[in-house]
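Pasting in a structure now, in structure tokens, and then I'll have a few things to ask.
The complex is shown incomplete by one protein chain, all other protein chains being positioned as in the whole.
Per-chain residue numbering starts at 1, and chain names A and B are given in the order in which the chains are listed.
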Amino acid sequence: MSLPSWEAWTCVWGSRIGDTLNYLYSIPHSIATAILSFLHINLPQLNYLLTWVIASIILLVVVMVNVIILIYVERKELGRFMDRRGPFVVGPAGFFQNFADAFKFLIKEMILPENADGLGFNSTLVIVVASSMLIMAVVPQAPDFYYTNTDLGLLLAFAIFAIEPFAVVIAGWASNNKYSLLGGFRSTAQMMSYEVPMLITVLSVVVLAGTFNFTQIVNYQASHVWFVVPLIIGFIVFLISIVAEIERIPFDTPDAEAELVHGWMTEYAGIKFALFQLTSYVRSFAGAAIMVLIFLGGWTGPILPPILWFYIKVYAVFTLFVWMRASLPRVRIDQVLNLGWRSLLPLSLVNMLIAAFLKIYGGVFHL
Amino acid sequence: MSIELIGFIIVAAAALVLALMMVLSPEIVHSALYFAGVLIAIAVLFFLMNAVYVGIIQILIYVGAVVVLILFGIMLTRRNILLG
Partner (left out) sequence: MADVLTSKKKRVGLLGYAFKPMWISLRTLMRTSFAGGKPNTLLYPEEKIDLPDDFRGELGLVMDRCVGCESCARVCPNKCLDMMEDDIGDGTTKWMPALDLAQCMFCGLCVEACPSTALHMTNRYETATQDRNEKIFRPHEWALKPEDAPDQKPFPYPELYEINCTGCGACDRACPHEVIDMVSIPGTAKKRPNGTFGPEKKIPIFDYELCVSCALCVDACPFDALDMLPRSTTASDPAVQPQLQNVKVEQTKQEVSA
């Protein structure tokens, strides 16, 4: 069995070698080089490994800080939408309220319910949290700030999105609670049925751009037109599907507080519950980021640096999510599935047709 | 011994151990969990062999759909039938 040589790696990490323009590579690389030269070690493999670890930590910190800001933004905006104030006591304008809540979760007892299945209960937590954190690793945030930039990045992101459902149904089963089991079933059914229209919509974008690579899709939009203009149907389908996929109101039937007392998260206590909540916001962040990248022109924009444009657009899309959450009532589970299979699937196919038409006769529309 | 070979050995051993645990586990839901682990490990093996597309499709279809199908089958079956 022959494995590819060191430099020939192009799959996940190899495209980074020698990529000095990427801050997420150059900064960790210089840190690792400095540490190793301080210790008088000259091992390229160790340098590589250390660079990898430091870059991962930096990415994790960036994502976590963004998620904390996201939660704060959601609480503030939700307050304004509902004619009340959000948090305003802890810290400047209530910014540190999330940290206070996190500390509250940390000091709670971690309970394993009696008759619960220990392996399923704990391992699914690891799977859900880890797979959700992994999504942002394949989503580039700027031409000079990305973790990986693979040729199949878009597909990889949705593959990682698809890991969670089986873990959720096992988590619901392992909790030994009928509400959790119902929530797990609902969550899995909803996620699986909304992946179909979502992936078909994504395929229409891929047909137009001719690539699965995030950077090339964004470059194509920068040189032609944002895909939200020709594929407006696809944009709407993708918006509804991604809201259902990240299980936010109005599609939060799996963890409906009123009916299922937080669904499959009922039995998780303390820091485990906090991690699940954090995970749901990481998924929201990743969903908004993917939406910005494939429909709203990514990081392109005048004057401001690309990373700033990326975050402005992501927060704008997240505000759209918050707006929907503040306005719309929760949909019943049968209505959710009806909407997914009967309305969104035909619409996404129509959108696919439009994309194919534009691909063939696109010269007329400068596409 | 290169670092890729070390990675391959680790992932392959994990896949083997998970497969054995899947077969030997008395609880069938644990078997499904280990089965998902085996499939993810095989996807990582595909990544290591530079076959990214196959790995992605492996995750998307097997972990995302087949394991869930198996789990739904298990959950919708009466428990005393499962236990024999």
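Keep in mind that, in the parts below, contacts are C-beta pairs under 8 Å (C-beta built on N, C-alpha and C of every residue); 3 or more make two chains touch, one makes a residue touch a chain.
Predicted model only: the values in this text are computed from it and were never measured.
Novice: Considering the full assembly, with which of the depicted chains is the omitted chain in contact?
Specialist: Answer for the hidden chain's contacts among shown chains: A.
Novice: For the chain left off this view, which of A:Leu119, A:Met324 or A:Leu345 is in contact with it?
Specialist: Counting the whole complex, the residue in contact with the absent chain is A:Met324.
Novice: Which listed residue, A:Gly79, A:Pro113 or A:Pro306, touches the chain dropped from view?
Specialist: Of these options, the touching residue for the absent chain is A:Gly79.
Novice: For chain A, which positions touch the chain that isn't shown here?
Specialist: The list for chain A reads 77, 79-85, 88, 323-324, 326-329.
Definition applied: only the chains that are shown with their structure count from here on.
Novice: Cα centroid separation between chain A and chain B, in whole Å?
Specialist: It comes to 23 Å between the two C-alpha centres.
Novice: Quick check: in the complex, which residue numbers of chain B touch chain A?
Specialist: Within the complex, chain B contacts chain A at residues 2-5, 8, 27, 29-30, 32-33, 36, 40, 47-50, 52-53, 56-57, 59-60, 63-65, 67-68, 71-72, 75.
Novice: Going by the contact rule set out above, which residues of chain A touch chain B in the complex?
Specialist: Within the complex, chain A touches chain B at residues 1, 3-4, 6, 9-12, 45, 49, 117, 119-120, 123-124, 150-152, 155-156, 158-160, 162-163, 165-167, 169-170, 173-174, 181, 185, 188, 192, 195.
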